[in-house]
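As you look at this complex, bear in mind that one protein chain is not there, while each of the others sits in place.
On to chain A.
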């Protein structure tokens, strides 16, 4: 109620007039009433009423925040956060080594960035995650939906069909092994068709379409509340050419990062971005570094770098607040993203609560 007039979200011209007329706090405005305001400032009664409504809404939301109403307030204790984090699910990648170094999989409410050379498998992982987020809860998944924003045009529906078919088969094998009722019930709705219908695809051709889409994303996510994954495949591509003004680029990227963090938190979704590598020319040699500059490195919470070592693809966890840096090998098979060799898992007919999705993997050839 004692809020300063200059801080209210009114039109700037109106604000300037109120301050010039001598109003100091929001309470004063509310006490004056619309007719008094219109006479003193020289605006119409309707405009005065509109302004007062804005002021009243602002003060109301301020009051609920100080009263500590749940949901709108962003304060909570670390214990509450710990409970939330432990109850939260992860999006698995079907490569158990990668899930392990990530601490369980791709985390919700965080931004994960995947950098890598061309052809190393970034888009493959994104397509795998878009399918994996939809795995039903009884199989250890999140039963969510996915938004796929494509700026490079590398999304191939046929490949997603392959990956989704393999995932459905995997779940069917688990259901056969364990024969529980909710497994079979979940399988009825978990089919190739339903997986594909719940991947929402946007093709953004330049950075303006990308900016516009991210502005519209909160409304879209409110309508489709089951979305748990937002993938932006190729955040670097639209920003890497046609930008003479680098400071504009930095500002736009920072704005994007902030909006994505808000989206990730508000809608409890995981945001996955893929980035390109660029050559940094040093004095004597050049190295490959993630594109978009140093300041962009702060945007993501978790950073994975994919690279080659002779013929083996490797994934390195480069930045993470909770896991230590490590490198693991992975494979891309006709069924999608997988481990290099089958992990040594023993047959586990009972006790499925811990890891219902794990079963001994057959070695895929090719």
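Observations on the structure shown:
We adopt the following convention: a contact is a pair of C-beta atoms (placed from the backbone, for glycine too) under 8 Å apart; a residue touches a chain by one contact, two chains touch by 3 or more; residues count from 1.
Throughout what follows, contacts and distances are computed from a predicted model.
Selecting from "Myotubularin related protein 6", "Gap junction protein", "Electron transfer flavoprotein subunit beta" or "DNA repair protein RAD51 homolog 2 isoform X14", the unshown chain of this assembly corresponds to "DNA repair protein RAD51 homolog 2 isoform X14" (UniProt protein name). Screening A:199, A:232 or A:328 against the full complex identifies A:199 as the residue touching the chain left out.
Here one chain is not drawn; of A:2, A:279 or A:322, the residue touching it is A:279.
For the chain left out of this panel, the touching residue among A:31, A:158, A:181 or A:294 is A:158. The missing chain lies against chain A, touching residues 9-14, 51, 54, 117-120, 123-124, 130, 148, 152-154, 156-162, 193, 195-206, 208-209, 211-213, 215-216, 219-220, 237, 240-242, 248, 251-252, 255, 276-279, 281, 285-288, 308, 310-311, 332-334, 366.
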